[in-house]
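Missing here is one protein chain; the remaining ones are kept as they sit in the complex.
Moving on to subunit A:
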């Protein structure tokens, strides 16, 4: 009996072996099926949560009217702008602090203090400073994403193998060549880890930012739906957030696979 169960399990996971990406989606899809069944059998009231079928219908409705695309573009614009600023500032600070002692003394204590502050707590201050337009939303994303980039890239620069750096220093490279060929590529894995973390923070900041005085965006869509008791629209908005987050993570994974091909593969698919 136990042997049969073990074989069955082996088969189930074995069947996804040809599509390694699929294995990651088995559990979410299973939960989706359970949800549809629960609503269909009347275990859950449709007023508190609609069925996946209803949500799909609402999704098509929003997509066909162009409403979803419009809000999506606005949200993507805010995240992109915020990320661009946050990643640039974080990278610049990490390079300054990572590559020079003076830079570290100047920047690191300040940034280490600021990073302990929950950046979402700055929302009231940002509204007073920047009003209720686009600026506070972009600023919130930028502030939230700068720190993970800074922390990871700084640590990455400082942990590049000193013995390799020493050996390369005997090869007659200039300081900038050393940085470009050895130190920055060596810090790249840490940077990409920071980037994945920053993307998560970016969506989180966007959710919070868009629920305050927004007139467009996925968060606005969800907040107005609340006033009309449209749980289906709220859930469409949540799913869009989730899919966007997942897609962003996949993009970084692809970058990692392309840029870090030199690393030995420990986990065989």
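What to note about this one:
The rule we apply is simple: a residue touches a chain if its C-beta (ideal position, glycine included) is under 8 Å from a C-beta of that chain, and two chains touch if they have at least 3 such contacts; residues count from 1.
Throughout what follows, contacts and distances are computed from a predicted model.
A chain of the complex is left out here; the name its UniProt entry carries, from "Transketolase", "Sulfonate transport system ATP-binding protein", "ABC transporter permease" or "ATP-dependent Clp protease adapter protein ClpS", is "Sulfonate transport system ATP-binding protein".
Note that of A:132, A:167 or A:254, the residue touching the chain absent from this view is A:167.
Contact with the chain that does not appear here is found for just one residue of A:102, A:226 or A:263, A:263. In the full complex, subunit A makes contact with the omitted chain through residues 163-164, 166-173, 177, 181-182, 185-186, 188, 260-264.
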